[in-house]
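Here's a structure for you.
Here the complex is missing one protein chain, while the rest keep their positions.
Chain nomenclature is as follows: A and B, assigned in order of appearance, with residue numbering initiated at 1 for each chain independently.
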Amino acid sequence: MELIEELKLKVIEALNLEDMKPEDIDPDAPLFGDEGLGLDSIDVLELIVLMERNYGIRISDSKTGKEIFASLRTMADFVSKNRTK
Amino acid sequence: MIEGCFKILHSVSLSPGLALLDGRKLFSSPGSANFLSDLYHHLRAEYPKFFKMDVLCKTGFLAAEILLEAEKAERFVMRNDRAVLLCNASSSITTDRKFIEGIANIDDFYPQPSLFVYTLPNIVTGEIAIRNKFSGETSLYVIEKRDDGILSSLIERAFTDDETLSAVAGWVDASSDSEYEAELFLINKHL
Partner (left out) sequence: MMEVVKVSDNIISPLGFSVEENYEAVMSGKSALRLYEGLWGLPFPFVASMLDDSLLDDEFRKCADVSRLPYGNFTRFEKAALLSAIKALESASVDTESARALFILSTTKGNVELLGGGSPSLARVRLASTASMISRYFRNPNQPIVVSNACISGLCAQIEAMRCIRSGHYDCCVVTGADVLSPFIVSGFNCLKALSDEPCRPFSANRKGLNLGEAAATVVYSASGSDSRQWRIASGAVRNDANHISGPSRTGDGSFAALDYAVRHSGCLPSDLAFLNVHGTATPYNDEMESVAIGRAGLEDVPVNALKGYFGHTLGAAGVLEVLLSMHSVEQGVILPTRGFDTLGVSVNLNVSDQPVETCKKSFAKLLSGFGGCNAAAVFTKSGKS
């Protein structure tokens, strides 16, 4: 649970979601597409950088990235299983 | 002042702390460190992508918002006859400086994709085209210093494209996060 809250702050910072507060983000809402946060392809790349820089996780292509970044909860699950720092 | 074989419908001037529409004060916030965000909220643009933009794009985007609201026509209707023609001196230098910081240290090497995209100065023309569904020409020119004669000629020549009947055109420059200026015009071609 704590990890989800931490990720919310990091995602808001990394993606410049200046108009959003952590409590606005539903951990199960889709991050991409027209609903939820409505992130795009550049955001995926930005999240890949976030994962490597903060948790030491390398994601080589953005297609697998899309599954990992389906929602904040899937992202948190992936981090807790794969983090190296 | 730009002039040529075209008609200026509205003009917007934007500088830190002050936005003018057709020479009259539209919004001011002297001394504000977040003037561009203040202006965004004042305009109620409701476009969250604004916060992802760099200073050059924010400046151009807001100036275009003011111009196109002033037009009082239905907005966000796809049109291929309106061009976005912008000119500056500093290219994308503000974001260039930030991007290079991320690659300066090989032990902490994290080039940022979202920054790199904004190291192209023409992205501001694309942001305005995307927001407003303008599928006409978009062009960005860089000159050594502002020269309205050059700007006027560039606009006149863009109208030689016979599908281009209207343009959001002018000067938009950002040499740092706190030093930015725009003077944009909504222009129709003389038929």
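Following the convention adopted for this analysis, a residue touches a chain if its C-beta (ideal position, glycine included) is under 8 Å from a C-beta of that chain, and two chains touch if they have at least 3 such contacts.
Every value quoted in this text rests on a predicted model; they were computed, and no experiment measured them.
Checked against the hidden chain, the listed residues B:M1, B:A73 or B:I106 yield one contact partner: B:I106.
Although one chain is not displayed, chain B still touches it through residues 78, 80, 84, 89-91, 93, 96-97, 99-100, 103-104, 106, 109, 111-113, 116-117, 119-123, 125-127, 129-130, 132-145, 147, 150, 153-154, 156-158, 160-163. Annotation for chain A: contacts to the undisplayed chain at residues 40-42, 45, 49, 61-62.
Please note the rule applied: only the chains that are shown with their structure count from here on.
Centre-to-centre spacing of chain A and chain B amounts to 30 Å, using the average Cα coordinate of each chain.
Residues 15-20, 38, 42-43, 45-46, 49, 52-53 of chain A touch chain B in their complex. Residues 37, 48, 51-52, 110, 112-114, 117 of chain B are the ones that touch chain A when the two sit in their complex.
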